[in-house]
Every structure is written in C-alpha cells, then in structure tokens.
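Heads up, one of the protein chains got dropped from this complex, but the rest are sitting where they should.
And now, chain A:
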C-alpha cells in the first residue's frame, strides 16, 4: 500500500515526464534549461555582431544580415532568455518560499511552458526563410516593420503572440498562487521579497502583454488586410506604434529587473548574516517603481516631436523613478553595513549587481534629462546603459540565484572555485564590453550600424575582445552547473549559514512533492 502510494507520487520516467508534468519543480527546471539554451543562441548572435564591429569596414556579414542579428539578439535575450529564466525561478521557488505544495494552476503551468519552444522555433526559423528574418530592431518600429519588412514578419508576429500568451498565463498563475496558497500565518508583509517582487511583476505582465499583442495584431492587419493604423498615407500614424510599443516596453524593462531586485534582497542579507535593512520600504519602493513605470514611456520618444509639455512631463516622471530605485540600493548597502560578510559566488554576483546596476541607473538618470537626451539618443551610450542594467543587472542576478539555490535543486554543492572563476571572467568581460560603449556613444557613434568611422575603432576593438571573453566565460557556467548536478558533493538542507526562509526547511534536493501539509509560519 505504502509502496503503491509513493510510486503514484514519483515522476514517470522518460520524455513523458517532461511533456505531461504539472510539477512546479519540473516546469521550473524546463524554463531554466530553455532559458539557458536561448542565452547561448542569443549570445552567439551578439558575438556575430561584435566580430563584425571588431574593425571598421565590412568583413564578416552583409548589413542586411547584421540587422537580422541585432534584431534577433534583442528578441531572443528579452523574450527567450531573461523572462523565462525569471519565470523558471518563480516556478521553483515561490511555492517553496510561501509553503505551498505546487502552483495554483498546474496544467496551465505546463501549457505556458510548452508554448515557448514552439514560439522560439518559429521565430528562429525566419532566419532561414526567403528574405531573411526580422531586420527592423527588437523595437520593430513601423513602417520599417510593416510596409518595408521582409515576408517573414508574419511568422515573427505569431511567435510574439505565442510568447505573450505564455507570459500572461504564467503571470496569472503566479498571482493566483501567491494570493491563495500562502502557508497559514504568512501575511503579505511576511512574504520573502522575491515573492513580493514577482507578485508586482506578474501584475505588470498582465497589464502590458495584451498591449503588445494588440500592437502586433495591428501590424498584421496593416500588412495583410489593408488597414492603416501605422501609415500616415491611410490616415494612421507611425508614432501610434511607438506609443503603444513603449507603453508595453517600459513596464517590460521593470518586468526584467524587479525579480532581480527580489533575488538580491534574498542573497545580500544571507551573506551579511543580518536582516534586510528596510523590508517595508523595499516593498513600497518596488510598488512605486511599478506604478511609475506606466507614466514614463515617452522618454524613449524624446526626439519624435512631442509637444514641449509632454517632454517636460515625461522628463520629470522619469527622473522621479530614480528615487525608489535609490532607496533599494541604499537598503542593500545598509544591510551590509555592520554585518558579517562572506563572499561565496552568489554574494559576489550580488555585489557586482549592486555596483554595475547602479552605474546603469546613473546613465539612466542622465538619459532622463530630455535636452541631453537629444545628444545621447540612439547612440552607443544608450546601448551601454541598457546592457549595464540587463547584463550585470538582470543576468547577474539570475546567475546569483542559480548558485544560491542550486544546492536546494540538485542536492549537490557546486564548485566554489569554478563559480568564482565564472564570476571574475564574467565581471571583467562585461565591463570590458560595455564600459567603452559609453565613450563611443558620447563621441557620436549611432547604434545599430554594421560599420563606423575611424575615430571609434579602438574602443570597438576593446568591446569585441570583452564580448569574446564574456561569451566564453559562460562555458565555465555550463561546466559548473553540469558538474554540480553530476558529481557535486552532497549539500545539507540549509547550506548557507545566514539563510532564512521556508525553502531551507525542506530536504536537499527538494523532494518531488513538498509542503503537502502546510507549514505554520510564526
């Protein structure tokens, strides 16, 4: 009898386990593996871009293909790597952190994952089609993406729709889980910050992904059914596209950084052996950032000819965002102050996150100054800015999270030596790649160009060398994770001395089913 029950609860073997699974841990793992695969594909595209830009002149690829690479790199990294990685972490960790047995809607969970591989296979397949893949930038401004787009744009539109459906369903699942399945005693203001930031992120997703879906649908009808939403010739407006896109796009930026704030807020207290300095103010800061994110979209459009009043409004609103963001950084620093700090790999990535994300925040504040943006806009200064918040920002936080929770997932410790090696190579590579981009941008190099004038040559060469270093160091990450899974030494239930939270109360590796009986939170 007992044997039959436990057999019933063990996963089935083989491919069917992964196809049919409704288990949050399995689905979390699939999201993370998928995201890692996309990270390598999108990263290879970045290396194509950087090798073309190694020297002035056209050496490696045609401008047409170069544009496809910049576009696909952006789309793959945003929708295929960063977002699914955070959803994977949410799947694994939210039920464990709030003491729930699983996600609230397990079948929906399976569906939201399995849409993704099809969406991205379709998106990648456009590269092989006649006329090539999307070549209009990841922001796909009309009319370059409508009247002037290659025929494959229709496939691109449908893959965005699919990725969007996946995100919306995933977000709904997370909201329902957090609201309904917290363990007895876990009030909202007792939830770990990772759960809080994800709850707010999920609301952002539900609010803005439908706007993106509407926008690409309008593109579809403009292309195939004779409407003119984005064409002045038929009474429409190309700027309507930009307003809609950035109404989605700016909250999207916070979708990619709020869960990172949550991760850092878990890790810094652990390795400082001290509670987070201001839990409540962190929650309020996250919520204010999310609300403000709906009122700043036109700072991406300072040059399109908005009226003066609109420029001023969006400039002030954008500057205001730096206040709650600053509160977060001050809180992390205050948490470290008078702590007892050790420097395991998750902490190293977190400290690098705080420093480098803050540098990205500074350039963001500079970009918010509308008159100065007339010089910065669409130059490499912007490329430097958003890579600083996304690579050593979002992606470093994902690395930190993986190292932090890997012992829980696998029951094995990773090699601290390899982890630190991965950290230092990535840290040097990231700065070598992206810091010089500030300089060439200020000196006048536009973004999205396959070739450049000679005064930009030296810094571009440095960036390309840095990109190669950063790209290759990710192989160390792969090796570290695979070695941890296969041959890492056994991990205790709570491998980190200062760690708090329900996830550390279950065994390592976390059993297939956890919290079948809810824990009691004091």
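Convention: a contact is a pair of C-beta atoms (placed from the backbone, for glycine too) under 8 Å apart; a residue touches a chain by one contact, two chains touch by 3 or more; residues count from 1.
Following the convention adopted for this analysis, contacts and distances are computed from a predicted model.
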Omitted chain, identified by the protein name its UniProt record gives, among "sn-glycerol 3-phosphate transport system permease protein", "HAMP domain-containing protein", "ABC transporter, ATP-binding protein" or "Cytochrome c oxidase subunit 2": "Cytochrome c oxidase subunit 2"
Residue among A:143, A:192, A:262 or A:346 that touches the chain left out of view: A:143
Per the touch definition above, residue among A:190, A:243, A:273 or A:420 touching the missing chain: A:273
Hidden partner chain, touching residue among A:355, A:417, A:478 or A:507: A:355
Touching residue (missing chain; options A:10, A:312, A:482 or A:520): A:312
Hidden partner interface residues of chain A, rising order: 55-59, 63-64, 67, 129-132, 135-137, 141, 143-144, 147-148, 150-151, 231-233, 237-239, 272-281, 303-305, 308, 311-312, 315-316, 319-320, 322-323, 326-327, 329-330, 333-343, 351, 354-355, 358-359, 362, 365-366, 369-372, 374-375, 377-379, 438-439, 442-444, 446-455, 457-459, 461, 498
